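Only one protein chain is missing; all other protein chains are in place.
Let's look at chain A:
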Amino acid sequence: MKITPGSRLRSTVSSTEVVVVRAPAVDLDLTCGGEPFLAFGPSDTSPAKPGDTEAATANELGKRYADPSGAIELLVTKAGSGVMAADGVELVRKEAKPLPATD
């Protein structure tokens, strides 16, 4: 599917929800737990999946996940399980030490 920065996506296998921070301008097979993500908008009222953050593969709320090249980056807006991948390449959590507040 074609995804653009700012798009909101929802997993079909878990409670995971993400927003696209960065994406290349090409079609991309974006999956969570092996199944394609579904796009949804703010006016979308379909019920979200119940939380399932207990799983070992939990996608953490507020954390970013990216491919090795950094071309695709997702921000988790609702925690859930399921490995996230783009065209079969696993997206891994970007490690960022919290910085002291500067603003």
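Observations
Here is the rule we go by: a residue touches a chain if its C-beta (ideal position, glycine included) is under 8 Å from a C-beta of that chain, and two chains touch if they have at least 3 such contacts; residues count from 1.
One rule holds in what follows: contacts and distances are computed from a predicted model.
Entry comment: the absent subunit's protein name, as recorded by UniProt, is "AMP-dependent ligase", drawn from "AMP-dependent ligase", "L-lactate dehydrogenase complex protein LldG", "ABC transporter permease" or "Assimilatory nitrite reductase (NAD(P)H) small subunit". Checked against the hidden chain, the listed residues A:V13, A:L38 or A:L75 yield one contact partner: A:L75. One chain is missing from the display, and on chain A it is touched by residues 4-6, 19-22, 42, 61-62, 64, 75, 77, 96-103.
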